[in-house]
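Every protein chain but one is kept in place in this view of the complex.
A, B and C label the chains in the order they appear, each numbered from 1.
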Amino acid sequence: MEKIRVGLFGFGRTGKIVANEFVKDNSFSLKWVVRKTHKDEHKFATDLLGFEFEEGEIFSVDEINGSFFKDKPVDIIVDFANSIAVNHYAKAAELGIKIISAISNYKEKDLETLSSLSSKTAVLYSPNITLGINFLLIASQILQKIAPHADIEIVEEHFREKQDISGTAKKLASVLNLDQEKHVNSIRVGGIVGKHDVIFGLPNQTIRLTHESISRAAFGQGATFAAKWLIDKPAGLYSMEYIITDKFKRNIPVY
Amino acid sequence: MEKIRVGLFGFGRTGKIVANEFVKDNSFSLKWVVRKTHKDEHKFATDLLGFEFEEGEIFSVDEINGSFFKDKPVDIIVDFANSIAVNHYAKAAELGIKIISAISNYKEKDLETLSSLSSKTAVLYSPNITLGINFLLIASQILQKIAPHADIEIVEEHFREKQDISGTAKKLASVLNLDQEKHVNSIRVGGIVGKHDVIFGLPNQTIRLTHESISRAAFGQGATFAAKWLIDKPAGLYSMEYIITDKFKRNIPVY
Amino acid sequence: MEKIRVGLFGFGRTGKIVANEFVKDNSFSLKWVVRKTHKDEHKFATDLLGFEFEEGEIFSVDEINGSFFKDKPVDIIVDFANSIAVNHYAKAAELGIKIISAISNYKEKDLETLSSLSSKTAVLYSPNITLGINFLLIASQILQKIAPHADIEIVEEHFREKQDISGTAKKLASVLNLDQEKHVNSIRVGGIVGKHDVIFGLPNQTIRLTHESISRAAFGQGATFAAKWLIDKPAGLYSMEYIITDKFKRNIPVY
Partner (left out) sequence: MEKIRVGLFGFGRTGKIVANEFVKDNSFSLKWVVRKTHKDEHKFATDLLGFEFEEGEIFSVDEINGSFFKDKPVDIIVDFANSIAVNHYAKAAELGIKIISAISNYKEKDLETLSSLSSKTAVLYSPNITLGINFLLIASQILQKIAPHADIEIVEEHFREKQDISGTAKKLASVLNLDQEKHVNSIRVGGIVGKHDVIFGLPNQTIRLTHESISRAAFGQGATFAAKWLIDKPAGLYSMEYIITDKFKRNIPVY
């Protein structure tokens, strides 16, 4: 099978980890990486990541001109950079290049841009692209419908320096219609990477759905998972939640 | 709304707890309880359970004659007794009385009896009727399809005296195609009522689905839940897994 | 060995469970039970608890006169009643009867009474007499000294109706010098009997000390444990924490 050609925006702490996952996965060929600065320009991402072959040439965002996406064709763009990259999507979308964006700090107009491009190509937008977290989001909503009288509490644990309630906990509270002030409990201790626990309490039983992050590479694996799913989809606006609900629908066991 | 009239088979340790749940729930009226022995015959279950009103007259199984189900009409039979009761279902089924059986030690011919009666009335058979356990069964199967490369282990914890692997853990291993010898870990300590943990390990994240039993009343609540669902269903053979998959189908969120 | 003769104050929900533990334990003989009302007066606690022998005659508190403790001699008094019983301790203390009190709502003057009686007999006072909770209290304090830079958070889970932060969590926060408002997280869902988790977070590891209550009989077992310890002790004021620290001292392994 032909490899899926990928262009990556972002080569910061998370971007590097994401690049690493795409390089490791034989289904993909990382064609290029675009970063904000000129650092490591024209080096290969694979060299910087310690691989023995050359893949993922690094370009500064300043080098993106009118013909960039034509000259260096890819099947899919993956964006872990920041809201700046969104302005370059239009040219890619016209060429039918699919787009995955995991940016969390979009403004209203950025989201409108994404939405309008989705008439031309398949666009997936998910600020939290981790597989397990999205499973928790969907499974929790279903369990709430099955057991509407259950009391629900969310516990999230992260490293001491993390400010605010985690975005994931906020999202969980929102889809479960829980008052975030009352029902989200934030634990901040030591170096915990990230743990989310949704507790359903019934009079005679308790059900816990728990997600523990081991490393940020989970983001990268979410992105490779999403890319494989998106590659054969028609134009439209998708999300990780959409993929997971779709997987739920197709995989409910038959009794 | 009119109350659902219930006849209960079994008034042992679990039977009493189940009776208690039906009496407490305003949607039901417990008409009678049938037990194997003559103990407490013609007393009221409610008296023995400490309620201030009379409901659930107790009969010995010997008193079930040709007209029992006509003289003491109910909408649904709930069976937490043992395999003996199954032989009395036929008369009830002919009258359209629905049947819920939670018996685990059925023989092949008992299951055939259940199956043949299901052409006449709605029959629900589930040896483990707890809501949360059935949620775990279904959610685990879906997650396995979403993350087929995940390693899966089952941990079950019970009180020290419990022999063998729990029936629930066996069922979980079976539906997940796991070798029970290798992937079920049984912890036997002290007085733990019952805990089941399905652990999904991915390279960068771990997902745990956990069910903890607080008391055996969870069986009773499973039975009331099943009875409310079954009461308006056509003839057919159902199970708790069937109900829960049905609830999954109807409640997948839309994105 | 001769049995320890026990007199119990209190025969409410917890009192009954405590009585049950003393009756079940062959080291003890339950001589009498004193309760506030006249209910079940002169019946035997064992009859009401379903045993086949007669032990623990029930008296109303009104029947305690000057010679009660002489006429019905015991080695130890166990009090799960309420602050009223404290006024009867003096007569018992004069006879050298030891006293265990697990009352949580004492006023200042009740505590003074206890303290003054401790010059005459061995008095143990612990509002939370559960073995495991006291282990957590001591082990947590030691771990905090070993790892002074660890971040510490307390999570306590209880049934939905429980008001306020649990007394145990308050005690844990107090001995660990944690601001209870910031570092105690209270989960209230369904029917959870009681769970306390002390989380120690270090940059590269997390240590959790967890106590889960299965039933209130844990109070009774704490009381039998304390009674066996107290029976040969000289006059003085003791607590469950004192016993457990003493056990720590005597049982630190030698390397």
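FYI, contacts are C-beta pairs under 8 Å (C-beta built on N, C-alpha and C of every residue); 3 or more make two chains touch, one makes a residue touch a chain.
Bear in mind the structure is a predicted one, so any value in this text is a computation, not a measurement.
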Legend entry - Where the missing chain makes contact, among the chains that are shown: A, B, C
Inset, instruction - Would you mind spotting which of B:Glu57, B:Glu153 or B:Asp246 touches the chain that isn't drawn? - result: B:Glu153
Inset, instruction - Consider the whole complex, including the chain that is not shown, and state which of B:Thr14, B:Ser116, B:Asn185 or B:Asn251 touches that chain. - result: B:Asn185
Inset, instruction - For chain A, enumerate the residues touching the unshown chain of the complex. - result: 190-193, 214-215
Legend entry - chain B, residues in touch with the chain not shown (by the definition above): 150-153, 155, 157, 159-160, 185, 187-192, 199-206
Legend entry - Residue ranges of chain C at the interface with the undisplayed chain: 130-132, 135-136, 138-139, 141-143, 145-147, 175, 200, 202-218, 221, 239, 241-242, 244-245, 247-255
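Definition applied: only the chains that are shown with their structure count from here on.
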Inset, instruction - Draw the chains as points, connect those that touch, then say whether the picture is a line, ring, star, complete or other. - result: complete
Legend entry - Size of the rotation, in steps of 5 degrees, that lays the CA trace of chain B over chain C: 180
Inset, instruction - Would you pick out the residues of chain A that each touch at least 2 other chains? - result: 200, 202-206
